[in-house]
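Omission of a single protein chain aside, the complex is shown with its protein chains in their original locations.
Moving on to chain A:
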């Protein structure tokens, strides 16, 4: 199955992989997914859902920039970063389902599809930061910097997770996020330390993101120091001011921005659950 171009792949007979993800193999196919006896399976599933949902929704927000970024190279970059995160989401949702099957909605779809397409907004565990819609490119880069810096620290920590599957997913994710963080940080520096106008827009982007930062560390306060050190380094070089520390606190709720994302993402799967093309 190799093709000269992507269109050939789409027209191959009986290839069901191209309709909203149907027909994809389980990303954990053939792996030992038993939960070690000393690991709490329900807590493991909850953690995987949380960081899997973060990756899934952030991936969608990055895809918003395809056809809208300042340069073609940036569209490609943001699509690539979104693809990495979508891959992490697939692995993590599949891991959650294997650890605790009771988290998966009862529909005939595969575990990862059931979790992505057949849960409502209230059942998503992602942080509010990743949902926020709108905003300019400076806002997008501020969010990506905050997200990638936090997630890189989180996944580095999880490389020592007691569950070997989660630890393996984290090791892969760390390699990917290293590139994501550098990409965002370089844009923040370029705009922050650019013209007076770009500086102003970049500062506004960082200010708009900042209220959503405290929530990221509600479950992992130990990682805040690592995060703050990276942000301080970027802020010095970019001549930006780190906003004063205040923010939204748990209990976790969602903003009004999540439902429209889900409506778009889930509509085909829900309307045509058996669709292939």
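We take it that a residue touches a chain if its C-beta (ideal position, glycine included) is under 8 Å from a C-beta of that chain, and two chains touch if they have at least 3 such contacts; residues count from 1.
The rule is simple: contacts and distances are computed from a predicted model.
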Name per UniProt, for the chain absent here [options: "Ring-1,2-phenylacetyl-CoA epoxidase subunit PaaD", "Sodium:proton antiporter", "Aldehyde dehydrogenase" or "Peptide/nickel transport system ATP-binding protein"]: "Ring-1,2-phenylacetyl-CoA epoxidase subunit PaaD"
Which residue of A:31, A:204, A:218 or A:242 touches the chain not shown here: A:31
Contact partner of the left-out chain, one of A:44, A:58, A:144 or A:234: A:234
Which residue of A:100, A:113, A:131 or A:176 touches the chain not shown here: A:176
Where the unshown chain meets chain A, residue by residue: 1-3, 17, 24-25, 27-31, 73-74, 76-77, 79-81, 83-88, 90-91, 152, 156, 164-165, 167-169, 171-176, 178-179, 181-183, 185-186, 189, 230, 233-234, 237
